[in-house]
Structures are given as C-alpha cells and as structure tokens.
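Only one protein chain is missing; all other protein chains are in place.
== subunit A ==
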Amino acid sequence: MDPSSSTSTTTSTSANTGAGTDKLLVEQHVAYIQKLGENKDDLTYHLTAHLRLNAVYWGFTALSILGRPDALDREEMIGFVMNCWDEEAGAFGAHPGHDAHLLSTLSAIQILVMQDAMERVDVERVVNFILSLQHPSGTFTGDRFGEQDTRFLYCAVNALSLLGRLDALDEGVLGEGVLGEEGVVDEEGVVDGEEEEKGKGRGEGREKGREKGKGKEKVVEYLQRCRNYDGGFGRKVGAESHSAQVFVCVAALAILDRLDVVDVDTLAFWLAERQLPNGGLNGRPEKLEDVCYSFWVLSALSILNKLSWIDEDKLTGFILSAQNAESGGIADRPGDMVDVFHTHFGIAGLSILGYPGLVDLDPVYCMPAHVIERRGLRKGWKALERRVG
C-alpha cells in the first residue's frame, strides 16, 4: 500500500476516530504537520529516522500546497537538511549521521529548491554521487548497497534536472567511486530472455561505467524495457505494473522529453481502471484503494492529459473522508491511522483535482508549480481547473 517506503514505520500519531468530513481541514493539517517534529521522545520518531528527510519534504510540500509554507521555521529546516550532508559520499542521508542515499538526496534538493537555498549545496559533488549510481543498463540503485528500482532512476533524473545538470548524464563523468567493487547486485531481467550475460554485471562493470554520451539514451532504453503490455511500468525489467512505478517512469520520461515512449491510450485506460466504486484508487488490479495512489495515478494521468477519465468528485470525496478531524492528518483510508506520507499525497492529489484554495502542484516534480516554473522546467501536463470554493 505504501510503495515508497514501509508504511509500518511511517510516523503515525493517533487512530482516526473522527468521522470524515466533506471539507479540507486546512488548519488541522497545518497543526498536525507542525507537531510532527516536536515529540522526539515518541518511539515512532526514532523508528522513522531512516525516513526523516523524506518526511520533512512531505510535510513541507503539503504545507506549501496548503498555502502555508511559513508554518515551519525556514532556518531550522535548512539547518536540518545541511546536517544530513554525508561529507564522505558527497550527498544527503536521511538523518544526521546516516549514509547518503538517492531518496534523501532528492528530498534535500527539493526542500532547498523550495526554500530557495541552493547556494548551500556543492552541486558537482551531488551530481557525481548520482552519476556513480547509474548502472550500465541505464537504471539506478539508491546507494552503494542497494537494489535497482525505477524509483531511484526517477530520483536521479529529477534531482539532476533540479540541479540544472541533466546533461551530466551524457557527459561521461565518472563518479568518485562511491560504489565499491563489491556488494552491488545487478539483478534484473530474468524471464524475458534478452539479458546481458549473467554474473558479469555483478559488482564489476561500475568502473567501466556508463558509455560516454549515452547516459540519457540508456535511461530511456531501460524504461522502455520496463514497459508491460498493459501500458504500465514496473520496478525493473520483467516486473508487474504498479501505479507508483507508473508515476516515476512517466515523470522521468516527461523530464527527459521522451513521452513518445508511452502508449498513452493503453496506459491511461489502465490508470482509469484503478478507480474503485467508493471513488478511491488502487495501485494494481484487484487491490484495495489507498489515498497515496491519489497522487501516483493522478500525476500520471495529468502528465498524459487524461485526468477526465476518472471521476474527480468521487475521488475528492474519498480523500476527504480519510481525514482525521480531531488530530488533523490524512490516513491511507477512512478510519486508519494518519501519517505525514498520506497527508502529503492526499493534499497533492486534491491540488491536481482542482480543489478550491490550494496552490498548484507540479505533478512531474511533486513540488509547487510556481517553483518549477521559475526554474523554467515546466512540462506540458494539465491539471483540473481550480474550483472556486
């Protein structure tokens, strides 16, 4: 239900006992997010240390979309982000003292871009860190020990684009060898019979690295190989389509200006079929609805300009019904515990749906649209027109 991390450990506060409501509870959500960092004695605070920087990104983006970016202290936030810098690797970890990872590095850059504080970052070191995680096949791992996953590919493409260094993919700049010779698992492919020689790719190959001038092409080729007959994309070659992976792959292709790779009608049909009778969206056929898919599915539909293929009123109703009126925050579905992850993706979904009073969200970067426009990075997506409340 939570494709980008383990929901079981995502920060959660209180059970959702309050009955749903048909209005977005802006004040309660702002208060809920403000309180998240306060209770450091809370066990869940420590359990979620590996997600901390992501959680700050989720909370801050949600506040920005609610029109309240000042609800968290700017200096404190930037200070925390910079404390997550891993000097050895040249990128950001999820928490001070943690090893650098692509997920937290993207979150850090997104936060710093939103706070207009990019001058604090050693851009070239971050670029080298990202490039060092690209595999000869074109895809990425999240860190030196990690597994390949199109999520990390998206993190890499998004971060490079925000850094204004997307072209670095084609420059043939090798990283500083953050990746050791061992411990990198090249495990893809499997049943589709057209894989590179097995065993060879394991561990080695990194130093041979990316072919000069071909980084972008390799990324696109890899995404093409992840495409399934239902139009969707999976985590790696051979994997089943999943709407979170559809978002990351479609958004990466949008950033690379290569949406021609997408079979729009088939994929948009598959995405529209994610809507269930109660209005919520699921991640795959015959699975349960979940608020976070409001973003994964909607963002992809918005990039493909097919938002009209689902029922926005029913989906809006479903997201609102998963709010907790007492504690603030949004859960994965009505009656469950709220957490910052679902709060963020619920609000992001509502923004794409044109919910009154919200700030426009850029579905490609999952950041406020005006921030992306200012950097000249806006792509041709379409959201629903903002309604007047």
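The rule is short, and it goes like this: a contact is a pair of C-beta atoms (placed from the backbone, for glycine too) under 8 Å apart; a residue touches a chain by one contact, two chains touch by 3 or more; residues count from 1.
FYI, contacts and distances are computed from a predicted model.
Missing chain, UniProt protein name, picked from "Geranylgeranyl transferase type-2 subunit alpha", "Vacuolar protein sorting-associated protein 21", "GTPase-activating protein GYP5" or "Origin recognition complex subunit 3": "Geranylgeranyl transferase type-2 subunit alpha". Residue A:284 is the one among A:125, A:284 or A:378 that touches the chain not shown.
Of the candidate positions A:275, A:327 or A:343, contact with the unshown chain belongs to A:275. Although one chain is not displayed, its contacts with subunit A can still be listed: residues 2, 6-8, 145-147, 149, 183, 185, 187, 189-193, 195, 198, 202-203, 228-230, 234-236, 238-242, 268-270, 272-273, 275, 277, 279, 284-287, 306, 308-311, 314.
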